[in-house]
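What follows is a structure written as structure tokens; I'll ask about it next.
The complex appears here without one of its protein chains, the remainder shown in place.
Letters A, B and C mark the chains in the order given here, with residues in each chain numbered from 1 onward.
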Amino acid sequence: MNPFTSIWTFLSTTYHRLGSPREFYRISRYVTPVFGFLFLTLSALGAYFGLFVAPADYQQGDAFRILFVHVPVAWMSLFVYVVMAVAGAIGLIWRMKMAFVVTICSAPIGAAFTALALLTGSIWGKPIWGTYWVWDARLTSELILLFLYFGIMAVYYAFEERKTAEKAAALLSVVGVVIVPIIHYSVEWWSSLHQGVTVFAEGGPKMPPSMLLPLAFMAVGFMFFYGYALFLTMRNRVLINERKSKWVRALAMGESI
Amino acid sequence: MNTLTLYFRREWQLMFRNTSSLIQPLTFFIIIALLFPFSLPAENALLQRIGGGVIWVSAVLATLLSLESMFHSDYHDGTLEQMLIHPRSLPLAMLGKALAHWTATGLVLSLFSPVLCLTFNIPSDQIWVLFAGLLLGTPSLTLIGAIGAALTVTLRRGGVLIAIIILPLYIPILIFGAGMLTQATQGLDVTSQLYALAAILTLALTLSPFAIAGALRVTIN
Amino acid sequence: MVLINSVFCKTKVNLTLMPSTQAISAKNLSCTRGDKLLFENLNFSIVSGECLHVTGENGSGKTSLLRIIAGINRSETGELVWNNENALVNLSFFAACAYIAHKDGLKNELTAIENLRYYQQLESNNSNSDQNEEALDEALDRLKILQCADLSAQQLSFGQRRRLAFARLLVSNFSLWILDEPFTGIDKNGRALIEELCVEHLEKGGVIILTHHQSLIDSPINAYRKELKLSELDGS
Partner (left out) sequence: MGSCISNGRINMNWAEFFNMGGYAFEVWTSWGLTLLVLLWFVIIPKHRNARIKHEIKRQIARETRLENTAP
């Protein structure tokens, strides 16, 4: 068998396995702790390099150490939204049960990341800009993103019938992901107070490696945290959704699956 | 008759039988806009500066108010169920319906906006900018808003939920529409904002009918 | 799929030709509401000239089944076959199927004839207006509500409204009628009229699926009747 075919077979079996709630519950039992472990290791490394090793910024002093949590959290707030919308689209098109679970369980995590990005951003802004809130493009976009998350959660909780609620929330997240770039550019046009993009600027990063390293650790670490928290909440949602099924009942009685 | 015209004409017929649906959004629009001068120091210079923004916010709120009833009676009398299963294209039908709805709300508001501009002492060359912006922006407001209306049609208290899910999506339109006027007061060119509004409208015209149709298929059951 | 199948709608469906035999069958349909399983592994099969009478307790899922057959809701499992093709991705199915339920789909603001005209325009592209108007009058006359033609739907009595809803079946060429409790709120004469229409439709080779909470033994439809009983499941 050529390698391409075997990779494809592997991917498709994984997809079908994860598509079944029971298989997801079984596999996630082993995957979740791995995510947790990777998150702990990477973020511990990131925290060490960020808090102890990286020298203070010559302009911002030690206040720039806020960025080691602020920036990854802000990236994650967008990343989670995209994952949520992609999962929503998959759920709507291929009617995959587990995809909706990803969408629904991602929303609170994404909202928390967004709220954190806003909070840490304004805490960072106080010493740097002299005020907690400025109508800066990125802070404003984050604020709008937070409302988009709230909207999706509100739609989900407004319906009594779970399947309707899942589909409605998924649809709204897909609509949102089309509009998010437009919101981003409109807000950018509207306000150009903030410093320019620093990390992914043309000609490579402008940041010194001492800053980039902890940032990278934290960013990847938070990615794993998202996976960890997502799987933890998804496992609960699967149990609730499938509580009438035989395997969940067996599980509750202490049998292994 | 093709689906688009059929639904456009039907919606018109229904709206003209029910005159209050024609008067309400416009009245609401005017009242909201005129509340601002009462809540602010009555200085002509200030009102002139904020007038454009006030009119835009009022237009957004008036559109939002009218959206709640967009699918309401169709849902309760069973017309919506029939729409889901007739052999015509649901997105096209929804486009026709939304456009007809716009003529009764957004179009009327835009046509009336110059009069409001006069009460805010907005100079005549800027009135045209505001008018053009509203004309290009309000159809997008209706089309995007209809997605929210379709998602919440089965809920007993959908009004607040529509606002929560739709208002954040309105922000780009508001930014370009009202920002255009700010540009104009500084004597700057506004064509790029007009293009932006036109681009948003194109997107809304092509994509939102599918989203509305999808939303209805999801929620009606 | 939900989003896409309605996109490629060609409205030009040939309605005048009704194939000599029609058949609708369902395999392994199921429906859950919340946690409650209404029915599962449900099968039936009927052909031209047969009427499927769906019976069962209140809450056994009769209406849900009819809505699944009409294509408003989707079954989680199985499929619906219309003339040897998957019904729900097939436009000719939607053109052939009429669904009449408790919500009658009539607009209070419009007159009886305007309401009916809308449904006629929906289903056909025939632009011969004289002929079309004639068909509308004929349908109203058949249901004995021609005198109400120019009254707004709001002014009609409940029974008259029901009749107007049924007039819709006559202005377009539907071969499958899906009727949810068709005899509710209608007087004896009205019921006899609707039964007569049903028999006529079945004789012509049409198919009817209906729910009715009472027995149809005394009804003329009984001769064409096949029963499908939905039994109460315990939900597990």
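In this section, a residue touches a chain if its C-beta (ideal position, glycine included) is under 8 Å from a C-beta of that chain, and two chains touch if they have at least 3 such contacts.
Note that the structure is a prediction, hence the values are computed from the model and not measured.
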Chains in view that touch the one left out, judged over the entire complex: A
In the full complex, which of A:W75, A:W124, A:Y149 or A:F217 touches the chain missing from this view? A:W124
Across A:R26, A:R95, A:R162 or A:R235, the one contacting the chain not displayed is A:R235
Residues of chain A touching the missing chain are 36, 47, 51-53, 55-56, 61-63, 65-66, 69-70, 73, 108-109, 112, 115-116, 119-120, 123-124, 126-127, 225, 228-229, 232-233, 235-236, 239-240, 243, 248-249, 251-253
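Simple rule for what comes next: only the chains that are shown with their structure count from here on.
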Farthest chain from chain C, going by mean C-alpha coordinates, please. A
Taking the mean of all protein C-alpha atoms as the centre, the chain whose own C-alpha mean lies closest is B
I'd like to verify one number: the distance from the centre of chain A to the centre of chain C, where each centre is the average of its C-alpha atoms, in whole angstrom. 47
Just the number, please: Cα centre separation of chain A and chain B in whole Å. 33
Touching two or more other chains - residue numbers and ranges from chain C: 2-3
In chain A, which residues are in touch with two or more of the other chains? 92, 161
Taking the complex as given, what residues does chain C use to touch chain B? 2-3, 6-7, 9, 11, 13, 67, 70-73, 91-92, 94-95, 97, 99, 101-110, 114, 118-119, 121-123, 125, 127
Per the touch rule above, chain A residues touching chain C in the complex are 92-93, 95, 160-162, 243-244
Chain B residues within the chain C interface of the complex: 1-3, 6, 10, 13-14, 17-18, 73, 76-79, 81-82, 84-92, 210, 213-214, 217-218, 220-221
